[in-house]
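Heads up, the thing below is written out as structure tokens.
One protein chain is absent from this view; the other protein chains keep their places.
When the chains are written out, they are named A, B and C in that same order, and each has its own residue count from 1.
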Amino acid sequence: MTGQRTTRGGRIDRTRPVSFTFDGRGYQGFAGDTLASALLAHGVRLFGRSFKYHRPRGLLAAGTEEPNALVTVSRDAARRTPNVQATQVEIYEGLVAESQNRWPGLGFDLNAVNSFLSPLLTSGFYYKTFMWPRFAWHRWYEPVIRAAAGPAHAPRLPDPDRYAQRFAHCDVLVIGAGPAGLAAALAAAATGARVILCDEQAEPGGSLLDEPAGTINERPAALWIDEALVKLGAQPNVTLLRRTTAFGYFPHNMVGLVECLTDHLATPAAAAPRERIWQVRAREVVLATGAIERPLVFPGNDRPGVMLASAARSYLHRFGVRVGSRIAVLAGCDEAYAAALDLHEAGPVSPSWPTSAMRRWARARRRHGLLVCRSLNAPPCWPRPVGGESAA
Amino acid sequence: MQKYSAWALLREAFGGQRGWQSQWRRASPAPEYDAIIIGGGGHGLAAAYYLAAEHGITRTAVLEKSWIGGGSTGRNTTIVRSNYLFDESARLYDHALDLWQDLAQVLNYNVMYSPRGVMMLAHGVHDVQVLKRHVHANRCNGVTNEWLSPEEAKAFCPPLNIEPNIRYPVLGAALQRRGGTARHDAVAWGYARAADALGVDIVENCEVTGIRRDASGAVAAVETSRGLIKSRRIGVSAAGFSSVVIGLAGVRLPIESFPLQALVSEPVKPVVPCVVMSGSIHAYISQSDKGELVIGAGTDAYTSYTQRGALHVNSHTLAAICELFPTLRRMRMLRNWAGTVDVTTDRSPIIGKTPVPGLYVNCGWGTGGFKATPGAGHLLAWTMAHDEPHPIVAPFNIERFRDGRLIDEAAAAAVAH
Amino acid sequence: MLIINCPYCGPRPELEFSYAGQAHVARPADPSATGDDEWTAYLYLRTNTRGVHAERWRHARGCARFFNALRDTTTDRFRRDLSER
Partner (left out) sequence: MADATIRRIVGLPTAAWLESPLPATRFILRGAPGARAAAGEGFGLSLPETACRAATDGNRAALWLGPDEQLLLAPDGEVEPIAASLARALQGHAYSLVDVSHRQVGIGIHGPRAEWLLESQCPLPLNLRDFPVGMCTRTVFGKAEIVVWRPAEQVFRLEVWRSFATYVAELLREVDRESIA
């Protein structure tokens, strides 16, 4: 899977190129890109290494559910932030990002030798050994294991940034500004209730941002979002918090939010706090957090090139990036059809066959009587059962 | 019991990992036992193990209402130390510390006991006096503890901020090098496996709903969600819920249960080499072998069994951590949870007999029970086997509240609870 | 952070309150005539109820008054109708 930028579409601003570096190499993306989408557009597939065996890892998701693409982002020596998801980093001019948990480099990682030891390093292996001699756990074994663990380095200099906190009170707190959250906020605000609407993304809209062809009340999705935001913005009883993640639901409807204020800016003001903690007391809380696609289970599903179908749509529609030129669609829900169609429309989906591992997996599943589908190249790109098995 | 070793690991590596046995049986309760332990945390499992291993009482059951190690054992911050003030405590906690030394070998299970040093910070003149008193008292009792200057403290724990102009300046620290951490799950699982191998039944999803007594008043059986189980010897080791369980036998305890919260950060390479505690500002921190910073906060103000607490309690702790470790301010917390802790008036535990014959109790460890796991189990087992308190736990009886012989360890508890 | 209903000031944030333990713990009228067990019960024994708990709070950083409240210790919900001065 090698990604490429489409010629049009997406919610990026193609008139505003942004330069950044990843592992010391310069790249260019557009305003509105995440680190993940911008790198994917350049054909970058390798984003990290796994925790234990240092196996290569690519992007699985496009949002906050991304498990693989953890990077360290640094503004200067004291402002190094480890373990940030590349899918959550908005690029800015001069951004410096590095991959983690590899030596000497991401492409060639000597620690990958652990992979050969995988039969020894089974889950819980450390409970079963390193017990002899008695003192050796703390003196010999533990230091090696500790040094190997931890995917990144904590900052070494005191953090010079400022952080803010505030209390807030509202009648309705809506968490998530996707279609459901926006609708809930509109309905609540219309009654005169004090509303706080928060969303972890820079741009409200949630899943609608991945559905440009979708409609709500016969309005195109993008237009509906804009109208909703205008309506909400005009009401003094509504507070919209972007880049704000709800992180904890505490007793008596106290919800903790963290608002990222400057991490997306090329040159934040010196006095600006980097983040703000909100302690929101809400009479009612609406969780409109949407859904995330569950990955399918098959051998090798953690390798670069395997991505959630919903993520592929997200890269295409939000960021104008095709995730590859030869795409096999394999999904466990009706998202597969939409993904296959969208990806096909963005450029013909090449005849695609499962890799040998996936074919083996498919054969094994069939033996167990499960239905296996594969995507076909001919439009309409409609999966049909393999081997004549009935979909019923 | 299948022997664990590097050799076993190697053999299984070539054998496709098919030879591993389950670590303990999923036992169903028998109608009767020689001894029953209520509570399948580290303490209860340890008691069952020592009853079988040292006293030959193998017809023993551990009754756990959910899964083993899922209560306070799975929720604590894994700190092991013995720097308590009074003579009675010194003997109790050092007994546990002695057992920690070769626990992995005894259980044939690596519990990852790591004596990486426990440092308690002093932020004011009062703290300095209190901690120095602890150092002296400990040394009189043969318990290792030493006093460090701020510079020595920083040398021992480099990320520590010892600038004099911060909100919580470090004026010195008491260091117990023999203290450290252990892997909490491994402690529960190691004891469970070893006890199971000796014939102990570990019964999960079995909640005790009643304690029956015979005409003489002695315990006769427990009513459970899985039926009636007879036994004339019952030990209660149900941290957090001690009042509730022991109340089934009509006994009241001088205990209140509070929520206690903890947090862990995202994992990073080694940065905090030891355990750092600050009793006066309710914060302590260490780093797990996996790289997560493990942080303990204070208790919430009110009694509760909800196993959740308030954000402002964590915020207070994290503000202090950020002040003491300014390089860690950009780190993010991954998880936050709460447990329920039994707190006695004098912040010392209660171990021993109860007014009900055949009913024994091990409770009231407050925020610090994990460190005592091997010791508490060992001493409860001895007490149950002999029907008299082991000399080490004799002072920690229930009657001390009536007799005015409190063992006030509030200053050593490290969290103001 | 709980919301606690002060019978004088109304619902207020927990930060303003101090917890004052179990309610209705009466000091024996004549301590010198009280036996050890009764005195111990007064000083140390608490119901530690798992369920609806009668307890005292002080609106320490508000109106400074003590009051009684009923709270379910398995949910931390107050029985608002029953808090009393």
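By definition in this document, contacts are C-beta pairs under 8 Å (C-beta built on N, C-alpha and C of every residue); 3 or more make two chains touch, one makes a residue touch a chain.
In this text, all values refer to a predicted model and were calculated from it rather than measured experimentally.
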In the intact complex, which of the presented chains make contact with the chain not displayed? A, C
Among A:A168, A:A183 or A:C260, exactly one should touch the missing chain; which is it? A:A168
To test your reading of the contact rule: which positions on subunit A touch the chain that is missing from view? 162, 164-169, 194, 261, 268-269, 271-273, 276, 279, 281
Across the whole complex, list the residues on subunit C that are touched by the chain not included here. 1, 8-10, 12-13, 15-16, 61-65
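The rule is short, and it goes like this: only the chains that are shown with their structure count from here on.
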Geometric centre distance via CA averages, subunit C-subunit B, whole Å: 29
With chain centres defined as C-alpha means, what is the inter-centre distance between subunit A and subunit C in Å? 48
Express in whole angstrom the distance between the two chain centres, defined as the mean CA positions of subunit A and subunit B. 38
Return the residues of subunit C touching two or more other chains; collapse runs of consecutive numbers into ranges. 1-2, 76
What are the residues of subunit B that contact at least two other chains? 306, 308, 310-312
Could you please specify the touching residues of subunit C with respect to subunit B in the complex? 1-2, 14-15, 17-19, 21, 36-37, 40-41, 43-50, 53, 55, 71, 73-76
Given the complex with subunit B, which residues does subunit A contribute to the contact? 79-83, 119-120, 122, 125-132, 134, 137-138, 142-143, 145-147, 149-159, 161, 163, 165, 248, 250-251, 254, 256, 277, 279
Report the residues of subunit C in contact with subunit A in the complex, numbered from low to high. 1-3, 13, 76
